[in-house]
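Handing you a structure now.
Every protein chain of the complex appears in place save one, which is left out.
Up next is chain A:
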Amino acid sequence: MGLSCAMLGECIDDQMTLPSSHSRSRKGDREVQDLILPNGGTPAGTASPASSSSLLNRLQLDDDMDGETRDLFVTVDDPKKHVCTMETYITYRITTKSTRVEFDLPEYSVRRRYQDFDWLRNKLEESQPTHLIPPLPEKFVVKGVVDRFSEEFVETRRKALDKFLKRITDHPVLSFNEHFNVFLTAKDLNAHKKQGMALLTRVGESVKHVAGGYKLRNRPLEFAAIGEYLDTFALKLGTIDRIAQRIIKEEIEYLVELREYGPVYSTWSALEGELAEPLEGVSACIGNCSTALEELTDDMTEDFLPVLREYILYSDSMKSVLKKRDQVQAEYETKLEAVALKKEERPKVPADVEKCQDRMECFNADLKADMERWQNNKRQDFRQLLMGMADKNIQYYEKCLMAWESIIPLLQEKQEAK
């Protein structure tokens, strides 16, 4: 059901812009072939594309979250380092399990590297411009000091890539995207990349369709609200990210001092008789607290910061989708105005203006549905994130508590009278 919706949406677009699409090369690209209806016209019995696509989209939203109806599972794991003459890079194993008809086999296992994910995302953006595409973790390491082959970095990236694919998997439209399917299943992705390029660019262009120069007078209220929300949201997250980084920095400096503090008690213990054990106990205790703090700081760096950054990137990409939407609306309104001015035209709205209107309404519907989904996911993600961080902090205090409580009996022990 989902596939037909996607097909519907896309093929309508194709029909509008490239009537001679069936003359495209079909070498090895059966997905593209499927898109094009043989008679080149719109499928019979379809209502306006906007409503059918968004209707199905909305329906999907309800049973999507239900585990029982889930028919596609994707996991990213098992990072491996590849050393070649020209470069060294990491690949990740992508495991797919699905009962969907779009997949020939029930299970797939392929290896992909970051640039493959990048390719996928670009393709999704091109082919699904009316939808919000999840962000990828940053391509380049900002600081430059981080080792991109370190265990921590690779693990952080793996988690982010896993999240990326899971978000697409959960999306009722994106999960049926043919590029996504290729990404999950193709043995040799590079071959697809090369082939796909030429074809998809033309399609992409028509679909991207950012006709520059159209000025939008007024963003509709609801989209203006979304835009303002995203601006403030990204701003606040940016501030939180900076504060979090500062906290980590302060915690590390605190840790440095703690690591010097504990051992001084040991040095003192060596001078003493009766106090030797208690002092040594305190030294060990502070050592344990130091280790616990180190673990907490690592958790913050690995779990907290990446999610903040991911949502900032998400907001940025969403804002550009909003801008594209504006463009579509602007084009429609401009053309509509132009028609209205030309009095000599028939009062009936010409076909291409109608197409613009459909495109705009489709875009609006998709975007609204995706926004709602995004808000839900965001709530869940942040709730999980903040509670997760709270948990880690609680664990830290419990480790310290245990350390100090365990030495109380040692400190209170009465030495044998000399």
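Please note the rule applied: contacts are C-beta pairs under 8 Å (C-beta built on N, C-alpha and C of every residue); 3 or more make two chains touch, one makes a residue touch a chain; residues count from 1.
Throughout what follows, contacts and distances are computed from a predicted model.
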{"item": "Listed names \"Glutathione S-transferase\", \"Sorting nexin-4\", \"ER membrane protein complex subunit 1\" or \"RNA 3'-terminal phosphate cyclase-like protein\", with the criterion being the UniProt name of the chain not displayed", "value": "\"Sorting nexin-4\""}
{"item": "Identified contact with the non-displayed chain, of A:105, A:271 or A:351", "value": "A:271"}
{"item": "Residues belonging to chain A that touch the chain removed from view", "value": "229, 232-233, 236, 239-240, 243, 246-247, 250-251, 253-254, 256-258, 260-261, 264-265, 267-268, 271, 274-275, 278-279, 282, 285, 379, 382-383, 386-387, 390-391, 393-394, 397-398, 400-401, 404-405, 407-408, 411-412"}
